[in-house]
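Yeah, one chain of the complex is gone here, protein chain that is, but the others are all in their spots.
Letters are used for the chains, namely A, B and C, taken in the order the chains are written, and counting of residues starts over at 1 for each.
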Amino acid sequence: MAVNKVVSSFDEAVADIPDGAVLLIGGFGGPGECPSYLIAAVARKGVRDLTIVGNTGGWGAKRIHELRERMASIFPIPPDWYDPSLLVERGQVRRGILAFPAAPGHMLTPFEEAYIRGEVELELVPQGTLAERIRAARAGIPAFYTPTGVGTFVAEGKEVREFDGRLYLLERALRGDFSLIRAHKADRYGNLVYRGSSRTFNATMAGASRVTIAEVDEVVEAGELDPECIVTPGVYVDRVVVRPRQPRPWHEPM
Amino acid sequence: MAVNKVVSSFDEAVADIPDGAVLLIGGFGGPGECPSYLIAAVARKGVRDLTIVGNTGGWGAKRIHELRERMASIFPIPPDWYDPSLLVERGQVRRGILAFPAAPGHMLTPFEEAYIRGEVELELVPQGTLAERIRAARAGIPAFYTPTGVGTFVAEGKEVREFDGRLYLLERALRGDFSLIRAHKADRYGNLVYRGSSRTFNATMAGASRVTIAEVDEVVEAGELDPECIVTPGVYVDRVVVRPRQPRPWHEPM
Amino acid sequence: MAGERLDEQAMALRAVKEFRDGMVVNLGVGIPTLCSLYVPPDLDVIFHSENGIIGFGPVVTDPAEADVDLVNASIQPVKPRPGMAIVDHAESFAIIRGGRIDITVLGAVQVSERGDLANHQLPGKALGSLGGGMDLAFNAKRVIVVMTHTTKDGQPKIVRELTQPLTAPRCVSLIITDIAVVEVTPQGLLLRELVPGWTPEEVQALTAAPLKVAQDLKVMELL
Partner (left out) sequence: MAGERLDEQAMALRAVKEFRDGMVVNLGVGIPTLCSLYVPPDLDVIFHSENGIIGFGPVVTDPAEADVDLVNASIQPVKPRPGMAIVDHAESFAIIRGGRIDITVLGAVQVSERGDLANHQLPGKALGSLGGGMDLAFNAKRVIVVMTHTTKDGQPKIVRELTQPLTAPRCVSLIITDIAVVEVTPQGLLLRELVPGWTPEEVQALTAAPLKVAQDLKVMELL
């Protein structure tokens, strides 16, 4: 029987995510890269005590709304941009493993506010180390050495080792229970292509969890994606779900 | 001034390879993947005491000729397939770091013959560990752990360490002085695309040496390669050189 | 007098019976590569080869279809297939090491009763070739060995302890030979299937480790 990884709804796609799950959430922080509908489905499901892994913990509904208004004339921001802050604001997150939890400047993200209130824990990770730890999980590498962070707070509690006269830190693979990612096109085997800068952590996280779920703009026939240009081979992807043609705006993510 | 990494001849491309250099040589072992003209140029240059790193040490002129005759009707083998055995047969190689040095079956490759004569040393490496060690060099990772080889001869002299109940070996990055690789198309920035199964170790080795030299079928204008489909970004490539339109057959590689 | 021995094609056919829809399967050099020819058209198996081709079709039999830039890990030209993807060598082994291979079918020089595998060095040769076999044997979810039951001079290849260099310890789960199918279990070797014409005693006589006979011992079916 033909393989078909496409599932029919976001709710179905996230149905087996339990309380306490470790979620690798794709994107970088911009409006075009987020697995928005998967995040909304996790919010809808109401699971708690989540660990979120990714670049940011999200900007927050208020800030996103503000950005959308302010940028409207120079950079149209899609109305269906939901980011991990949706989960933080609803109290579903217990821990973040993040590179960019704090907003630049003096406003606060929902993650910062929750941290100050003592509601979330943070492991602050250099972005390159975060990406490599996730890639290591995909690649079956349990641990590796990196120069980044030697002599700083990042090194606390970690093995430091010298190779060829330079010092390196031992870093562990970061495997998720579920990777929630966003891609442009998929086929029924789960092969994925991305679009421009939305590739980022989405492609890195594909295959780095027990289950990888891809939110895509479109599913095409097997064979339509050029084998030379497929970025994520389907072996890394477990489920594919298609975004709605008509965006659902932020005030009704449910 | 516009960046242009294209050099005009294979001899120029390899001009600064010295005796004793560590060469990462792309390809897997098939007739379509080898940086044949770069290898021929290194043979022509006559440098010695080379360390060659790659999947095979080559099949040998005799065996290749035999294959070409035997396969002619079912699998046309290009007349300009020169592989690392060209360097082995000329006594230019002192050491191999290889996954597949020995021919399957009872014939012998030139590398096996040289090994038996005591002329070359061998570090026999599992293919996945070889690929990952090369990738680590490109990625600035000095060492990593892998499960492959624990309890076998591959583990001799290596640190064994347990992570989450499984044993792993510490493996070191394998950085070359020069990567000699084959690609399909390039632009003046050194961006590369490959063709089918010729991607293999060629793309892995790009950027894993101090200098990366790519032998390509064609140079196209900057912008002609789809940014989404570029496999090796030009930042990893130092020199590009174009293969001749008319193949030069094996008996005159000079 | 024992039955006939299977030829290579028949052994490959038997191995294919282990494949299921959606499985990611890697075929080793030699007999295992033949498997790609015998997958039924309605079975959706994703073949992975070490050189980075994922989801390719069968080995090309018509020379007009051969492409020097689309070969499997045995360097045989293969057909493209809808849904095929290409990755580089590091990513190809990320897939292997990451545990994405459901079945690997490998040849072997010897297999021990614990499932230890020797397959990288031919007896009498100075050098071996690991290729991708060691990574596959250590990391695939299931390792199936396809080999002749005995060497050319009649020595058993299933043994108590390996006498040939170890490629990977305790990794083989099923051994398909030209006379039998043997499962490696925590309790030792279990004779599961016989090639028509062979008896358990005849198979045991060619096996240098004790075989238990499965309660539901079957005659091997290929179709």
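Simple rule for what comes next: contacts are C-beta pairs under 8 Å (C-beta built on N, C-alpha and C of every residue); 3 or more make two chains touch, one makes a residue touch a chain.
Being a predicted model, the structure only gives us computed values, none of them experimental.
Colleague: What chains on display are touched by the one that is not shown?
Modeller: A, B
Colleague: Among B:Glu132, B:Glu171 or B:Asp187, exactly one should touch the missing chain; which is it?
Modeller: For the chain that is not drawn, the touching residue is B:Asp187.
Colleague: Looking at the whole complex, which of A:Ile39, A:Ile134 or A:Val242 touches the chain that is not displayed?
Modeller: If we include the chain that is not displayed, A:Ile134 is the one touching it.
Colleague: Could you list which residues of subunit B touch the chain missing from the display?
Modeller: Spelled out for subunit B, the touching residues are 1-3, 135, 137-141, 187-189, 191, 207, 221-223, 225, 227-228, 230, 233-236.
Colleague: When the complex is taken as a whole, what residues of subunit A touch the one chain not shown?
Modeller: Residues of subunit A in touch with the missing chain: 28-33, 55, 73-78, 99-106, 111-112, 115-116, 122, 124-129, 131-132, 134-135, 146-154, 194-204, 231.
Throughout what follows, only the chains that are shown with their structure count from here on.
Colleague: Between subunit B and subunit C, tell me the centre distance in angstrom, where each centre is the average of that chain's C-alpha atoms.
Modeller: Once rounded, the distance between the two centres reads 28 Å.
Colleague: What is the distance, in whole Å, between the centres of subunit A and subunit C, each centre taken as the mean of its C-alpha atoms?
Modeller: From the centre of subunit A to the centre of subunit C is 38 Å.
Colleague: Between subunit A and subunit B, what's the gap in Å when you average each chain's C-alpha atoms?
Modeller: 35
Colleague: Hunt down the residues of subunit B that sit against at least two other chains at once, touch-wise.
Modeller: Subunit B, residues with two or more chain partners: 132, 146-147, 194-196, 231.
Colleague: Name the residues of subunit C that each touch 2 or more other chains.
Modeller: Only 86-87, 90, 93-94, 96-97, 139 qualify.
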